[in-house]
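All protein chains of the complex are present and in place, except for one that has been dropped.
Entry: chain A
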Amino acid sequence: MNKVENNKAWFLVLPMLVLVAFSAIIPLMTVVNYSVQDILGRSAFFVGSEWFVQTLNDSRLQSALMRQFAFSFTILAIQVPLGIAIALLMPKKGWQASAVLILITLPLLVPWNVVGSMWQIFTRGDIGLMGYGIRQLGYPYNITRNATDAWVTIIIMDVWHWTPLIALLCYSGLRAIPEAYYQAARIDRASKWAVFRYIQLPKLTNVLVIGVLLRFMHSFMIYAEPFVLTGGGPGSSTTFLSQTLATMAIGQQDLGPSAAFSIIYFLIILAVSYVFYVTIMNMQKDKAENNAGGA
């Protein structure tokens, strides 16, 4: 039988190509387009890397970037241990488990800008429960004047909003550990710490990697909540990257530099996530090899 040349495969791949083009490549190309040209109405000039150089040297963006990193790392440092702790304390079965699960998950269901409004009212000194309460205790709490107050409040708000995600992931990870492991540990007379360190934590590694990645990417793009809560202030103390970018693109119509900065923004998230993932994976491999050498 002769082999017939058949190009049908291309037709099968085509829908996927079109889909990817529309979802990723074409929108991104628009940004790329703007980032290397100066576009005014119908006229466009190729400017090369000018916008990139300008953006990277913009001190406003540099400080927003620093703020952004500080914010993301702070909330990760709080949310990951806290999420694990909550997951460990949650009831394992029965109606209590369902009840706690629902209560814990509620914050995740609140839309971002609603979270901002909620906390905006919550922290007001005159009518807000938290704001009023803290002032009654004698501390002149004010998020519109005091940068530290604003920062702490935003971090508490994010912790309230997103720790449940980590807790939920860890909870599902913990439930996947067969009861026999705990039994075996009891028979071995292992301590609670040993159970956590040698059974629970290793079994949680995978969900934690996902959790940290999600939370990092998510928090690095944070926009609506601080925008509603503090408007980026006082001054620019809580103006994070996405808000800076929005001001630049929509407020000032600096489309070229905004496009350049969008690309840099995107690359930073990509790079940090990638480095984190590769480092964790290498650490696991190294540990395996070190142990191999040690024994």
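Annotations for the structure displayed:
Convention: a residue touches a chain if its C-beta (ideal position, glycine included) is under 8 Å from a C-beta of that chain, and two chains touch if they have at least 3 such contacts; residues count from 1.
The rule we apply is simple: contacts and distances are computed from a predicted model.
One chain of the assembly is not displayed; among "Peptidoglycan-associated lipoprotein", "Simple sugar transport system permease protein", "Anaerobic dehydrogenase" or "ABC transporter ATP-binding protein", its UniProt protein name is "ABC transporter ATP-binding protein".
Here one chain is not drawn; of A:Leu12, A:Leu106, A:Ile127 or A:Ile187, the residue touching it is A:Ile187.
From the options A:Leu56, A:Ile134, A:Ile199 or A:Val228, the residue with contact to the unseen chain in the full assembly is A:Ile199. Touching residues on chain A toward the chain that is not drawn are 178, 180-181, 183-184, 186-190, 194, 198-199, 201-203, 287-288, 291-295.
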